[in-house]
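Below is a structure I'd like to ask you about.
Omission of a single protein chain aside, the complex is shown with its protein chains in their original locations.
Chain naming follows the written order as A, B and C, and within any one chain the residues start at number 1.
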Amino acid sequence: MWKFIHKLASPPHFYGLAASMIPWFVVPGLFLVAYGAYAGLFVAPMDYQQGDAFRIIYVHVPSAYLSMMTYMIMATSAGIGLIWRIKLAHAVAAAAAPIGAWFTFLALATGSIWGKPMWGTWWEWGDPRLTSELIMLFLYFGYMALRGAIDDTAKADKSSAVLALVGAVNVPIIHFSVEWWSSLHQGPTLVRKGGPAMDTAMLYPLLAMILGFTFLFGALLLRRVRAEVLYRERRTRWVREMILSKGT
Amino acid sequence: MTTKLSANDLTLFRGERCLFRHLSFALNQGELLLLEGRNGTGKTSLMRAIAGLISFEAGEIFWGDVPVLSDRQAFHGALVWMAHRVGFKADLTLVENLRFEANLRSQSGADFDEVLHRLDIDRLKRLPIRSLSAGQQRRVALARMLLSGAPLWLMDEPFTNLDREGRELVVKLTSEHLDMGGMCIMAAHQDVEIGSNAQKIVLQ
Amino acid sequence: MGGYGAYVWTCFAMTVVVFVICEWRARLRQRRVYRDIEVRIKALGDTQ
Partner (left out) sequence: MTGDAPAMLAGMLGVIRRDLLLAWKRPGDILNPLFFFVMVAALFPLAVGPSPEQLEFSGPAVLWVAALLAMLLSLNSLFLSDFEDGSLDQMLVSPVPLPALALGKSIMHWLTSGLPLVLISPVVAITFRMPASVTGFLMITLLLGTISLSLLGSIGAALTVGLHRGTALLSLLILPLAMPVLIFGARTVSLVAAGDGVAGGLYFLGAYAVLVLSFAPFATAAALRISNE
């Protein structure tokens, strides 16, 4: 088992494998997203409270979910890299951060656009989800800034891993504290997005979107990790031989 | 005579640059290891790596039979390091600095005043390190080594900034330490005549 | 879209844009790294 993991994590092996795996993520991802978007936009019935504006959740919820999941992936692989000294894990963490930041941004932007017709304002501090997404974005910025500030890759890997782990401990606490904070807020009464009892015609497209986003995220991550691995292995023989023989 | 410190197949990188590959050595009680090489060949890096401050790309160091990384405290309890920067607080006095050292590592029990007297810094006791000359500061660093009970001395360019008398003192103290079964790893770019059986590693 | 069309379509459009940007950045990085290595190997010749 251990041997298998090591083989999988060996850079040349991974580099080749990742390239062949990308289509396996892209194709189902595109299918699911296409179905989810079509069904979400045109088939799912209108929400009786929010009207058609609720259709924004078909992109907002998956991106919010991905922004959290990406942080967890980042922190987990950073931890693996730190403890077992697996370089590939550090490469995954480095590759995940910018993607996670983009999805966090997307979740923020779509949430804010959803808020405009719902609350009449682009930004509502009283909404705990938006506020913790904002803090999430700051966490990503901090992580990427620390990485950017350290020239030596190995050192950047380890330093940012410590930060990612500390951040991972704090993420649930930040959520909890923001929830507590907004529950005291005497502002506009908020409409829960979606609501507890969701019609299946509404729910299935959402699940398809979440799954589709995850697949596409997987493809993006693989592509980034490949570039990251190539950069880290730039002095090795296998990269040299590969480039000399004009492979990709 | 048992082998206390041994290094196996060490490879060290600094950033992009490979300083050395497949370096091995073994140090027994009473032995001296000299690291030689021009500036920038990685003497200091090797010493920092031996002390556990930098990680090797490959290879391992053993203290006795135990890998250093698996019992850092045992190894650090056995070494004292005279680095290029003396590592004292410039605003604190000599005594205050050495008292802090006593909190960090076990002491040999050598008489404090006697050690200072021997190093000819006893009149500087109450002065802040800032007002000492570079050579005097090196002497205080020597006092740290003598006061600690550590058997392994790491000395990075111990002769820098010292006058002839001071250099002779370093040689004398080191040979005494070796005679008592201590060990020493010394980086120097000048020839050092200490003891008879010094090993040498020349870094290129 | 019951008067919310602009909001909904903007969100979906932004999503597409973000995916495209992510994909584009990833490809760009891959290409840059690859080219840098290629240039270095050619410059160094067979010395290394």
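Operating definition for what follows: a contact is a pair of C-beta atoms (placed from the backbone, for glycine too) under 8 Å apart; a residue touches a chain by one contact, two chains touch by 3 or more.
Computed from a prediction, not measured in an experiment: that's the story for all the values here.
Contacts of the undisplayed chain with the visible chains, over the whole complex, involve A, B. Touch with the chain omitted from the figure is made, among A:18, A:72, A:150 or A:211, by A:150. Taking the complete complex into account, B:105 is the one of B:105, B:125, B:167 or B:189 that touches the chain left out. Listed for chain B, the residues touching the missing chain in the whole complex are 48, 51-55, 71, 73-74, 76-77, 79, 81, 83-92, 96, 100-106.
Counting over the whole complex, chain A has residues 82, 135, 138-139, 141-142, 145-146, 149-150, 152, 155, 158-159, 162-163, 165-167, 169-170, 173-174, 176-178, 180-181, 184 touching the chain that is not drawn.
As a convention for this text, only the chains that are shown with their structure count from here on.
Each chain gets one centre point, the mean of its Cα atoms, and the points for chain A and chain C are 16 Å apart.
A separation of 51 Å divides the Cα centre of chain B from that of chain C.
Chain contacts: chain C has no residue touching two or more partner chains. Interface residues of chain C facing chain A in the complex, by the touch rule stated above, are 1-5, 7-8, 10-12, 14-15, 18-19, 21-23, 25-27, 29-30, 33-34, 36-38, 40-41, 48. Residue ranges of chain A in contact with chain C, taken from their complex: 37, 41, 46, 51-53, 55-56, 58-60, 63, 98-99, 102-103, 105-106, 109-110, 113-114, 116-117, 216, 220, 223-224, 226-227, 230-231, 234, 239-240, 243-244, 248.
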